[in-house]
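Here's a slice of the assembly, chains where they normally sit.
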Amino acid sequence: MKNSIGQMFAITSFGESHGRCVGITIDGCPAGLALTESDVQKQVDRRRPGKISGTTARAEGDEVEIISGIFNGRTTGAPLTMVVWNQDMDSGAYQKIRMTPRPGHADYTALVKSGGFNDFRGGGRFSGRITVGFVMAGAVARKVLDFIGIEILAHTVEIAGIQAERKTLKELKKNVEVSPLKCADPVAALEMMRAIETAQSEGDSVGGVIEGLAFNVPVGLGEPIFDTLEGELAKAIFAIPAVKGVEFGAGFAAARKRGSENNDAFAIKKGKIVTLTDNAGGILGGISDGMPIVLRAAVKPPPSISRRQKTIDLQKLANADLEIRGRHDACIVPRAVPIVESMMAVTLCDFAIRARIIPEVLK
Amino acid sequence: MKNSIGQMFAITSFGESHGRCVGITIDGCPAGLALTESDVQKQVDRRRPGKISGTTARAEGDEVEIISGIFNGRTTGAPLTMVVWNQDMDSGAYQKIRMTPRPGHADYTALVKSGGFNDFRGGGRFSGRITVGFVMAGAVARKVLDFIGIEILAHTVEIAGIQAERKTLKELKKNVEVSPLKCADPVAALEMMRAIETAQSEGDSVGGVIEGLAFNVPVGLGEPIFDTLEGELAKAIFAIPAVKGVEFGAGFAAARKRGSENNDAFAIKKGKIVTLTDNAGGILGGISDGMPIVLRAAVKPPPSISRRQKTIDLQKLANADLEIRGRHDACIVPRAVPIVESMMAVTLCDFAIRARIIPEVLK
């Protein structure tokens, strides 16, 4: 298992869904960054389920605690460890289904990988809850990126096959934050909401697509040939449970275009070098080209559904049926939006340090 | 720049398109593997353009040379370095367009990143030619994977929007290798070929999609939470120039499915644990589940087209026109197929060693 990512701005994740806590340690955060627990709390709160049906009822009340790396309200350059303590939870349900792995979950692979010693309660290390740590790290990374003006914004572009209309950046900024689905298109959002409710009422779930954007990225981030901007961003995004695809710019659609359509022509605009389109998603040769970075992540429908499913009994090595009780998120796309932002922020922060754009000390 | 990838089976890439050579060093290859230059040559030859119009005319005649790490026909556990020497090439054309970066290429970002010191001839480090090194590494990785029975196969599933029909594994194995487009569906392949020829004749290019498959993967490969099987495979695949999207199993289509459709039910078949579908692409929780690993990579149309394009003059900081002369691949999808296989092999080999499935010495 490898629970660290990043070369110069490295994060280490720890904790379990029903264990004592979930946490994150950042190693390599520049010294001098003003940071309070409430800066981080704000981002963690954005991960909470909004007032939509179809998202989990668990009132997490997660309270961020910084236990190292801060002194007099600023980072010191030392490892920054942040935790959220778990409240006592009933894990009995998981014990019961221990030997009948839930389809679409990591139950089976986690059990084999750990020789049966994994903490299976609430999904353990494989629970979406682990991403609270990602968001805490992202909150810090975003504050670091502020110093060089990089801004990150993610939003829901599709749920249950319903696509949001493309909006201006201004609309994006205005609409996303107030939307319970983190969707900039209120009309589509309504339809998405209905689709979620329908799925929920049928004991089922739906997926969607999140778009992540980064603005004001200087030319030169990315360390090819192997640590490309696409490659590292994708690796970071795939750490989010439920993501099954990542594309940049035109992405899979580029495969259907002609070169003459897909190539982004260079031009001078207001004295600056730009491209007239952004099919490349702001990345050429694995390096940022100064245009907005655009990625999209495919989020599968949550595997926890209340419908009866086919599985196996690992003890009897026989086919079995499974019914998962309790309330489940019928759609996790909106909750994953700040997590996508967080993993983008962490990755870009690492690249900016590697390119020596961010110094050891911020003043 | 970071030109190494892998933790325990690490490869380091070096060389330039028009420099002395392209090469690769493998560090961590188990000792005792029987390996000859012709084993590697065979894979490198598969990367050559087939007898299709629309692929580059350059007769590379690349001859693999192993310059370290082999003794008496076997690997020693020492770093294995392989090179292909470049033949003298005319680089004059590149000098001329140095200051008018080609749209869709890394010309501009490479120049900025290197402060103008990059070897721009033939694309330098950003040329597809660098992937000869990937294929050499892949050839070795595949031989290592043979020891634990893992088999890797990639094929063209789409070119210019034309999709190949799904075929059985048997057909795949039979058809792909003889197809100049590395496509298992001969009917679709004909149509793809015509689309390539049309694009070529119009001074344009087309993209496509490659599917990579891995069979007989044991349960337990993958090191989440950050070094997931998806994440590391994606990172490796994004190192292939022109790839703009990577998805696993149902991928982006999963985002449109209901949980009840997308979940792969577990079952016992012939005493073995399987899933009845493979929407997960053989990966649950970032760990292999024993089913075939399935990924798809979106390959953009090659940016080198003979049509006149808009760009800028970097010296005058003014808009400019650009015409790229010479023959260019109108479609690189077939040539990228063995590269996808190679990067999959290298990644799985690394994971298998990390899981202690492959020992230090192969006997």
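When the chains are written out, they are named A and B in that same order, and each has its own residue count from 1.
Going forward, a residue touches a chain if its C-beta (ideal position, glycine included) is under 8 Å from a C-beta of that chain, and two chains touch if they have at least 3 such contacts.
In this text, all values refer to a predicted model and were calculated from it rather than measured experimentally.
A.B. asks: Taking the 2 displayed chains as part of a homomeric complex, how many copies does that complex include in this file?
C.D. replies: Assembly-level count of identical protein chains is 4.
One rule holds in what follows: only the chains that are shown with their structure count from here on.
A.B. asks: Roughly how far apart in rotation are chain A and chain B when fitted on CA atoms, stated in degrees to the nearest 5?
C.D. replies: The superposition gives an angle of 180 degrees.
A.B. asks: Taking the mean of the CA coordinates per chain, how far is chain A from chain B in Å?
C.D. replies: Their C-alpha centroids are separated by 27 Å.
A.B. asks: Any idea which chain A residues touch chain B in the complex?
C.D. replies: 1-5, 7, 13, 101, 103-106, 108-110, 112-113, 125-126, 130, 158, 160-161, 199, 204-209, 219-220, 222-228, 230-232, 234-239, 241, 243-252, 254-260, 262-268, 271, 273, 275-276, 279-281, 284-289, 298-305, 307, 309-312, 314, 317-319
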